[in-house]
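All protein chains of the complex are present and in place, except for one that has been dropped.
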Amino acid sequence: MIAFVIRRLLQSIVVMLTVAFVAFFLFNFVGDPINNMVGQDTSMADRERLRQDLGLNDPFPVRFATFVGNALQGKFGVSYRMAEPVGRLIASRLPATLELSLMAASFALLVGIPMGVYTGLYPKRLSSRFFLTISLIGISLPTFLIGILLILVFAVLLGVLPSFGRGDVVKLGWWSTGFLTASGWKAVVLPAITLGLFQMTLIMRLVRSEMLEVMRTDYIKFARARGLTDRAVHFGHALKNTLVPVITITGLQLGAIIAFAIVTETVFQWPGMGLLFLQSVQFADIPVMATYLILIAFFFVVINLIVDLLYYVVDPRLRIDVQIRAN
Amino acid sequence: MADPLLKVEDLKVEFPTRRGTLVAVDGVSLHIDPGEVLGVVGESGAGKSMTGNAIIGLLEPPGRVAGGRILFEGRRIDDLPYEEMRKIRGRHIGAIFQDPLTSLNPLYTVGRQLIETIRTHDEAVGETDARTRALGLLREVGIPAAEARIDHYPHQFSGGMRQRVVIALALCANPRLIIADEPTTALDVSIQAQIIALIKRLCREHGTAVMLVTHDMGVIAETADRVAVMYSGRIAEIGPVREVIKHPRHPYTVGLMGSIPKVGQRREKLTQIEGTMPRLNAIPRGCAFNPRCPKVFARCREERPDPRPTPGGAVACWLNAAAGRPA
Partner (left out) sequence: MDTAVARVADWWRRVLASDVLHSFRSSRLVMLSAAVAAIYFSGAMLAPWLAPQDPFDLAKLQLLDAFTPPVWMEGGEARFPLGSDNQGRDVLSTIMFGSRVSLLVGVASVLFAMLLGVTLGLISGYVGGSVDAFIMRVADIQLSFPAILIALLIDGMVRLAIPGSRHTELAVLVLILSIGLSFWVQYARTVRGVTMVEKNKEYVLAARVIGVPPALIMLRHVLPNVMGPTLVIATINLATAVITEATLSFLGVGVPPTQPSLGTLIRIGNDFLFSGEWWITIFPGAALAILVLSVNLLGDWLRDALNPKLR
């Protein structure tokens, strides 16, 4: 178990270093960083001095090591566009994105899994077919279109929910939360549904097909033959066996939710990291882009690690294999 | 003679498909007395397993009982509501399936699966008592070091050991009848005899009747009290094992006998039955066996033979009707 965790951690570090390298490459070789920092009228000598001060004349590996070292300390440079330290910029936007992603993921899981179980257990029912048709539409509609439709219906026509922003937020240290005010809760509804809908349909379809698969297995038939109640068969035996693929996809999708927040945040003018990233892409604000990339990679790596550990909790076959190998 | 434990009358199982309805079991009648072992033998697709599944009420949709009656202890069970039938399964009629590797839920320890089954059928039993009973069962089916093994997962057991666990699970609630559907087919030949002997011994000790479904005439000869030979969804011949083996009346039974190797008859060639069993959508007119029958005559191609009584059983063959004596 410990050996496994260490191996996974090492792999994660390799992925992080690769992404850091891409970010570093972006920083240093796409365009001239000096050009991006100083005005047109700076003299060649000044430029050279700046170059020396920033360590841009150091050998490549030294510069990369410095870059990684700085990143580890949370020093990501200064935004070209906002002239503010990137670390602070991102930190001010992080809570909005994470709270939105959390709500979207909860929506996707809490609605997707029950609907998947239902449509998997009763595939012939009219309501199941209805859910499936809806899910096909959910997969085919681009996220931003769903957002626009929701705004049209709930903000413009019905006027019951706000169409932009986070509502009132409360500061808890450096973290700003919308979960403590009524307007914050109202503001998160439409963006969370928009962001989570695709994942919801995906999880629903996945759980459904896994459920259909598992219900055909011999151990489910044998569980029935032993006279176990439907409840025990469906939820104790069948659902648990569908969990491994569901965990995998959910893990991947959590990462996708954080990344897709870019689109949702644009539609709803949600003041998160995604909106910041998009603006920095339009202005070629490399430090912000690079930092965002590293941060997203970090989230992915952490989520993947958690997913792998969850497998071990759910599936005893993996657990025992590791023990045997360890012996 | 006392009332039979199980009585199947004129059972018909249908599978509606897009290209018409297939009749998988057609007019099967049989009975099983308390404590008796009835062997059901035939090629794959002959309807043996289907009959077994119909008895425990676990036909896979869209299969359904289309006619006839199934009585258990004098009570009709084929038209019971699902929940009523569930209480009979495991408690009164147990089942063992073909593949021990897939009959157990991989995510739970064998102990948990045993305890769950015990407590489902006897709600008064506490967790600790159920565990004690589970341990006793594991010892009874010959699992060495049961105290340690009870907390192991199915994949830590060998095939033969897993089938022993499956047998323990089927016997959990002391059912009066066990449907054993090809219980040894998936196992090594060396293990097969042990498992058959185990089933035989346990059922004798518990006074449990067995319906042993197999394609292996040798196993039947060794284990069963009576035997039913099935072909194309119908019973070709049924009767006491000794009688059927010594005086097979149906040419198909004769063919089956010819395909068992016998000790001491090394010179004699093993015979095989020419051709294959017809598919369910192409069952010929008259006797289903007529295209392969070495003794076929005109009437066999025109009319379907109904079972006619023989000493202790019945046979469905025109030869028997015409000559009035063993063929």
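Just a few scattered comments:
Order as written gives the chain letters A and B; numbering starts at 1 within each chain.
Note that in this section a contact is a pair of C-beta atoms (placed from the backbone, for glycine too) under 8 Å apart; a residue touches a chain by one contact, two chains touch by 3 or more.
Just so it is clear, the model here is predicted, and its values are computed rather than measured.
Judged over the whole assembly, touch between the missing chain and the shown ones holds for A.
Checked against the hidden chain, the listed residues A:Thr42, A:Thr66 or A:Thr266 yield one contact partner: A:Thr266.
Contact with the chain that does not appear here is found for just one residue of A:Phe144, A:Trp175 or A:Tyr311, A:Phe144. Of the candidate positions A:Val15, A:Met82 or A:Leu161, contact with the unshown chain belongs to A:Val15. Touching residues on chain A toward the chain that is not drawn are 15, 18-19, 26, 30-31, 136-137, 139-145, 148-149, 151-152, 156, 163, 252, 255-256, 259-260, 262-263, 266-267, 277-278, 280-282, 284, 286, 289, 293, 296-297, 300, 304.
In the analysis below, only the chains that are shown with their structure count from here on.
If you average the CA atoms of chain A and of chain B, the two centres end up 53 Å from each other. Interface residues of chain A, counted against chain B in their complex, comprise 216-219, 221-230, 232, 236-237, 240-241, 314-317, 320.
Within the complex, the chain B residues that touch chain A are 56, 58, 60, 82, 86-91, 94-95, 97-99, 102-109, 116-117, 120-121, 153, 155-156, 166, 169-170, 172-173.
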